[in-house]
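Only a single protein chain was left out; the remaining protein chains are all shown in position.
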C-alpha cells in the first residue's frame, strides 16, 4: 500500500532555521502562573520551594543539553543560552524551543513532589511556553541577560516592599499600591528600613539576583580590562574539527553544573569565566 | 533604577504568526524513543501501556485546549489540529507549539506511574519535540490525517509480521528483515496467515488504526454525498460574535472528549461528525 | 584556487517559500509618488497618461509571467495574483516579489517616453516597492480584490469632489478639506451634482473602477447561482500532468491580455470568467 498519494502534504512544512553565528536565547515562561500560585498556595512575595523547583528543572535542562552555555532564571521564567556556534537540531527554532520546554516541563512535574511533598499536583498541570530569540553580538547577549537581572531586581524590591506594607504595616492591597506609586528604588529602600527595619541588602541573594546556571571550571584572572570588548573576535570559529568537538564534549560532561546567585551585569562575572562566551571548556577544579 | 538601557533587546524578538484561515497542525514526537523503549522495557512491536499513556496525555491536551478540534496519534507521535478560525495566542507558532508540547509532556510524566506502576521514571526523563504546519484547505488537512493513518497501517503491518517471524518463526532480526524486503501488504498478510494463523484483520483496532481524539456529539446522517467537498464554504466565518463564541465555548466544555480507533481516511467519519470541520458544536447526546 | 574557505557564507541564506495551495498576491507601490506627481506635473486628481503608463507596465508583467491569473491597479499601485497552484520560482517570496517589481519597473521606465513625450525622465528615476501576501481561500482572495476596488471608489469620489470644490468652486485646500470632513458618499455625490452639475456615475470607468488585467477567453453562462461558493473544490489539483501543463501554457500564450475597467466585487465578473480561478484556460474567441 503506497503512501505517495497523501505524502505531498509534507511540502507544507516550513523550515525555521535561526541565523547562524548568533546567540540563541530560549526563554521559558510559566503559563497561568498567578492562578497556579493561588491554587498551590505559593508564599508571597517569593516561594522558596517554587524557586528551588524552577532551578532544579533548569539545571536538568542544562545538564541534558550541553550546548547550553548559561541559563538565567527569575520567578516563573528561565532563559537558556545556546552558544552562537551551536548547530544543535540544525538551529531549527521549533525543535530548540519545544525540546527545551518539554525537558523543563518533564523535570518540573517529576520533581514537584520533592519540593511540595504535601501538595500533590492536580489538573490542569503546570505548563510552560517558550520562544527563541537571536542576538548577534556578545554585547547584545549580555544586555539581554542584564535586562532580565535588572527586571528581577526591580520586581523583587517592589514586591518585598509591597508585601511588607501589607504583612507588617497592616495596609490592604490598594493602600500598598498607592503608597508605592511613583516611588524610586531609594524610596522603597527607605520605606523598608525606616518602617520595618529591613535592610534590603540583607535579603537572600537568590531573590535579589535570580539564579544563574552554568558549567563550573576554575576561575580565571582577567588578562586585560577590556577582554569582553574583543570577545566577539576571540570566540571559537563556527567550523571546528570533529576531534576537538568530541574532546570538548567530554570536558563538558565532566564539569559540574552549578546554580549560583551572582551579579551577571558587571564584567567581572564574564571575565573570570571566559568559557561561557568562548565555548572552550575551562579547567576542571581539583576536588577538595 | 530604569531598565530602559537594556530594554532595546526586545527589538530582536521576531513574530511568527501563522497564516490566518488555515488549519494548524501541531505534531508532537517522542525524543530518543528507541532508547526509551529499551530503557523502560516497552513490549515489541506495541506496548499497550505506552500507547494508553500517550492517549491519556493527548486527551488532557485536547481537554485543556478546546480550540483543538481533533487529534490523531500513533506510536510516539501525536498530531493536534487547531481549527482554521482559531486565533489562540494570535496564532503565534512558538506559543502554540510550546504550549501543546509542554501540556503533553506534563501529563505524560504525571500519568506515567498509573500506566507503569512498577517502572519508576529516571533521568533523562521522557521528552517531546514539536512543530506547527498550516494546511489551507479541508482537502489538505484530511490528506494530512490520512497520511498519518496510512503510515500507521504500513508500520504496524510490517512490525506485526516482523516480530511474528522472530517470536513465532524463530528468525533473527536480519533474517526477518530479509524475508520482508520487497514484500507488499498482501504478502505480509499471507505470511501472517499461512505461517502463524494470524488474521491481521483481527488485530486490535488501536494498533491497526491508531487513536483519534475529539469532542463527542450526536452523530449526524450525512445530507448529501458530497458534503465534504463544499465544507470549505460551509465552515464558520473567521469573525464570529462574542456571544456566539461564549455559547460555543460552553457547549464544548460540556462535551465528552473521547479516544476512538476509527478509519479517518474515508468520508464517513467526517460526514457524520460535521462539528469537526465546521467548528460548530453538535448536540450533546442524552445520557443512557 | 578553491573557493571553499568563504563558501560557508551561503549557509546564512534563508528560504522564504510561501505556503502551497494559497493565492499569492504581489502588490507593487510607487515610491515617493506624491513627489513624483509634482516633479512631472501629473494632473489632479487623475492623470490619464500616468494611469495608462501604469496599465502598460502591468500588462507587460501579466504577458511575461503567464502564471499571473489576474491583476488589478489603481493610482500608483498594482496587485498581481498568482494562482494557488503556481509553483513559479518554487514559490520563493523574494524571487516572486523582485521579479514582478523589476519587470514592472523596466516597462514603466521603458514606456515613459511614449506616454510623456514632452517630459523626459530625470534622476531620481521612478521606482516601486513590493510585497507578497498569501490568501488561502477564493473568498479571501476576492475580498482582497474587493478591498482594493472599494478603496479606489472611496478615494476617487473624494478626490473628484475635493478638486471640483477647488477648481470649480474656488475653495482653497483647507476649505475643501473642511467641506468634506465627515461627509458620506451620498453627500459627495450631492455636492458634485448640485454645485457643479457633475453626475459622478458619468465619470470615466477607469477612474471609478480602476483597471483589471487578465487573459481573455469566451465568456461563460454561469451554470448555477453559487458557482463561486464551490470553486475552492473545483479548482484544479495541485499536481498536474506535464502534458496538461504544456497544453495549458500554449493556450495561455494564444490568449489576448486585456485591460478592462469592470466591477470585480460582484459575482458576475467571476462567474462568467471561470478560468480566472480554475486555472483552466478558456476558449479563444473567434476573431471578428
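To keep things simple, chains are lettered A, B and C as they appear, and every chain counts its residues starting from 1.
Heads up, the rule we're going with is that a residue touches a chain if its C-beta (ideal position, glycine included) is under 8 Å from a C-beta of that chain, and two chains touch if they have at least 3 such contacts.
Note that this is a predicted model, so its numbers are computed, not measured.
Visitor: Considering the entire complex, write down the shown chains that touch the omitted one.
Guide: Over the full assembly, the chain not pictured touches A, B, C.
Visitor: With the full complex in mind, choose from A:15, A:137, A:173 or A:244 the residue touching the hidden chain.
Guide: In the complete complex, the chain left out is touched by residue A:137.
Visitor: Return the single residue from C:151, C:190, C:248 or C:263 that touches the missing chain.
Guide: C:151
Visitor: Tell me, which residues in chain C touch the chain that this view leaves out?
Guide: Given the touch definition above, chain C has residues 1, 3, 5-10, 12-14, 16, 28, 31, 60, 64, 93-95, 97-99, 101-110, 121, 123-135, 140, 143-144, 146-147, 150-151, 153-154, 184-185 touching the missing chain.
Visitor: Touching the hidden chain in the full complex, which residues of chain B are there? Just list them.
Guide: For chain B, the residues touching the absent chain are 8, 11-12, 14-15, 17, 19-21, 238-239.
Visitor: Since one chain isn't shown, list which residues of chain A touch it in the complete complex.
Guide: Residues in contact with the chain left out: 19-22, 84, 134-137, 139-140, 229-230, 232-233.
Heads up, the rule we're going with is that only the chains that are shown with their structure count from here on.
Visitor: Go through the assembly and pull out the chains touching chain A as well as chain B.
Guide: C
Visitor: Where the centres are mean C-alpha positions, what is the separation of chain A from chain B, in Å?
Guide: 32
Visitor: Taking the mean of the C-alpha atoms as each chain's centre, how many Å separate chain A from chain C?
Guide: Roughly 50 Å, centre to centre.
Visitor: Going through chain A residue by residue, note those that touch at least 2 other chains and give them in order.
Guide: Within chain A, residues 8, 12, 14 contact more than one other chain.
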